[in-house]
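What you see is the complex with one protein chain gone and the rest in place.
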Amino acid sequence: MSGITLQQLAEMVGGQVVGDAQTTVFEALPLQDAANDCLTLIDGAQNVSRVNASQAVAVVTTEAYPQCDKPMLVVTDLHASFAQISQIFRPPQALPASGVDVSASVDSSARIGQGVSIGPGVTIGADCHVGEGCVLHSGVHLLAGCRLGSDCTLFPNVTLYDNTQLGDRVIVHAGCVLGAFGFGYQQRDGFHVRGAQLGWVQVEDDCEIGANTTIDRGTYGKTRIGRGTKIDNLVQIGHNCHIGQHNIICAQVGIAGSSSTDDHVVLAGQVGVVDHTHVGARVRVGAQAGIMRDVEPDQTVFGSPAIPRK
Amino acid sequence: MSGITLQQLAEMVGGQVVGDAQTTVFEALPLQDAANDCLTLIDGAQNVSRVNASQAVAVVTTEAYPQCDKPMLVVTDLHASFAQISQIFRPPQALPASGVDVSASVDSSARIGQGVSIGPGVTIGADCHVGEGCVLHSGVHLLAGCRLGSDCTLFPNVTLYDNTQLGDRVIVHAGCVLGAFGFGYQQRDGFHVRGAQLGWVQVEDDCEIGANTTIDRGTYGKTRIGRGTKIDNLVQIGHNCHIGQHNIICAQVGIAGSSSTDDHVVLAGQVGVVDHTHVGARVRVGAQAGIMRDVEPDQTVFGSPAIPRK
Partner (left out) sequence: MSGITLQQLAEMVGGQVVGDAQTTVFEALPLQDAANDCLTLIDGAQNVSRVNASQAVAVVTTEAYPQCDKPMLVVTDLHASFAQISQIFRPPQALPASGVDVSASVDSSARIGQGVSIGPGVTIGADCHVGEGCVLHSGVHLLAGCRLGSDCTLFPNVTLYDNTQLGDRVIVHAGCVLGAFGFGYQQRDGFHVRGAQLGWVQVEDDCEIGANTTIDRGTYGKTRIGRGTKIDNLVQIGHNCHIGQHNIICAQVGIAGSSSTDDHVVLAGQVGVVDHTHVGARVRVGAQAGIMRDVEPDQTVFGSPAIPRK
């Protein structure tokens, strides 16, 4: 990539140059990665000294800091502008083309919408419906009876067990497993005998599910992930759980069977929730906390067993 | 699906109708999912008010509750009957047909038993044996020298490293990795140098292993999972561990290298066990506990470090 002057960038993304507008930059990188000839960004005066000491030749900010040694491109929306500039230097990779790869196996009873992209090695079982505009990357496997709304993206090696249901615009990251058997057994003569596995997983519109996360099917009905909820990597959600809308569930959280959350709950990393427990609306739970009983709405709780913040 | 009357259901699964036997139901769902025109179930008087308030039009119970407003189908075995009814409304998806998919890669030295189903994109390495009746879903990969007993089911994208051994009727859920290298290094001049990786994983009869769980191979011998043990999702079992028979190991448990459990141990979710530690028979460990030293048989322990319940 040849270089671009600050003046040119200001014209492309909007903003004012303070300092030498002919300064030429060849890459856009965050401060911790800043290398020779790059543009970087800071979101406050406390980082000016790090910029001055860095190899960056210019900086994007929302304010002209007098103590800053480098030319500044002053913009209104720091992250929108820096994202736009980053993509000038590193254009996004093309999305997979629509169509069905020759190596995919699509059951003849499956219904595939307009403009769907089905990658190499994908398998789609009997009676699946895949809505328009979905992208199924290589190695995705849909067992029989799955239903996907429109514009979902499934990254490589995702597995949906039979009858999994996704709404519209759901993103499922690589390696996720939705709909595996719940972990429920009855003891019989010292043996553990598996209970019924007749339910399914239902993920509502606009959810995003992180890499290698697992969500088990319900016993007779659904395990539900409410609209707009975002789930990070390596999370476990047990059978029959009902997760509310617009939750934030961070990495490595585990929620045991038949528990539920109301809307706008935030669970930090490695939180555990025992089975048959309810977490009220807008509750915030600190990292590594253990929820051992119901939590009333609007609380912030910490520790294991979790208690409200003093 | 057209509707079925309670009378018809009573004839199909056994049981007595209390109330209007001509009530027609169109679906069978658990109480939390109960929608219009459905049959639901309750396992005690404490849920009668929830049934009365629900949209369900009838309920399966083991007892006729006088305060229940809805017609009841009274049965002997609640869950067996409700499971049977659920499958009337939602018949199970067909299992994969036996045979080898044209897109599978089976080494010519592998031995494949009668009635085995090998799905699209499966790979089976040199000198593998797959016992009769096994089902290998799409994207399963067996490296060289694996041995599977009869009637095992491997869900999509399972990886078995070389020489992994499974007994009969073992279920391995999607995304599991059995036999990856143990995490053992020697320091040499500030570098970490990997130790020997010459062992294997052995899973005995009737085990079930959850989605995205990982079990590492032994150093020189086996990492063993004892007969009838059930392991949930996202569990880590380190190299050289010997897990006893009929254990229950819940989601996100981690057991470090060279540790062991005796028979009938229960580890709740997110428990950690440090390396070279033994957990005695019938021990029960509470959620998120940390086992930092050997635990005598028949104890119930909690906390991190774990101590016996007072």
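Note that the chains are named A and B in the order they appear, and that numbering of residues resets to 1 at the start of each chain.
Methods note: contacts are C-beta pairs under 8 Å (C-beta built on N, C-alpha and C of every residue); 3 or more make two chains touch, one makes a residue touch a chain.
The model shown is predicted, which means the values in this text are computed figures rather than measured ones.
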Touching the left-out chain: which of A:53, A:83 or A:193?
A:83
Full-complex contact with the absent chain, from A:15, A:71 or A:119
A:119
Which residue among B:96, B:139, B:228 or B:286 touches the omitted chain?
B:139
Looking at B:20, B:43, B:162 or B:205, which residue reaches the missing chain?
B:162
Residue of A:23, A:164, A:223 or A:270 in touch with the missing chain, whole complex considered
A:270
Where the missing chain touches chain A, by residue:
28-30, 32-33, 41, 79, 82-83, 86-87, 90, 92-94, 101, 103, 119-121, 137-139, 155-157, 171, 173-175, 206, 208, 210-212, 228, 230, 232-234, 246, 248, 250-252, 264, 268-270, 287-288, 304
Quickly run down the residues of chain B that touch the omitted chain.
103, 105, 121, 123, 125-127, 139, 141, 143-145, 157, 159, 161-163, 175, 177, 180-181, 183, 185, 190-192, 194-196, 198-199, 212, 214, 216, 218-222, 234, 236, 238, 240, 242, 252, 254, 256, 270, 272, 274, 288, 290, 292, 304
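In the analysis below, only the chains that are shown with their structure count from here on.
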Provide the C-alpha centroid distance between chain A and chain B, rounded to the nearest whole angstrom.
26
